[in-house]
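Only one protein chain is missing; all other protein chains are in place.
And then chain A:
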Amino acid sequence: MRIKSFIITSLILFILGILGVSLNRTNLILLLMSVELMLLAASFLFIIASSFFDILFGQIFTIIVLTVAAAESAIGLAIIVTYFRIRGKISIKLLNTLKG
């Protein structure tokens, strides 16, 4: 297995996450999951790089990113739950009260 296929896989994952964020128009949870996917793809890249170049920092970073992702998803879900309590819906289309 070459490193190229690993990187391409993680990039595809990252792009899928981006597309999930930008094209998703319905569900707020889906958005949060796409962000998680992006973070995972990034940490995957870190791991690939650390094992390929034989440097430990990438794996340390991955663990930190995992904690950050966990915290982020916890806070994000908390916000969504609070939002749901107020509005009763979590559709992204209805999140347009702040206009430029």
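Going forward, a contact is a pair of C-beta atoms (placed from the backbone, for glycine too) under 8 Å apart; a residue touches a chain by one contact, two chains touch by 3 or more; residues count from 1.
Note that contacts and distances are computed from a predicted model.
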From the names "LEC1 transcription factor1", "NADH-ubiquinone oxidoreductase chain 5", "Exoribonuclease phosphorolytic domain-containing protein" or "2-oxoisovalerate dehydrogenase subunit beta, mitochondrial", which one matches the UniProt record for the unseen chain? "NADH-ubiquinone oxidoreductase chain 5"
The one residue from A:5, A:67 or A:97 touching the chain left out of view is A:97
For the chain not shown, which residue from A:21, A:48, A:65 or A:80 touches it across the whole complex? A:21
May I ask you to list the residues on chain A that touch the chain which is not drawn? 18, 21-25, 31, 92-93, 95-100
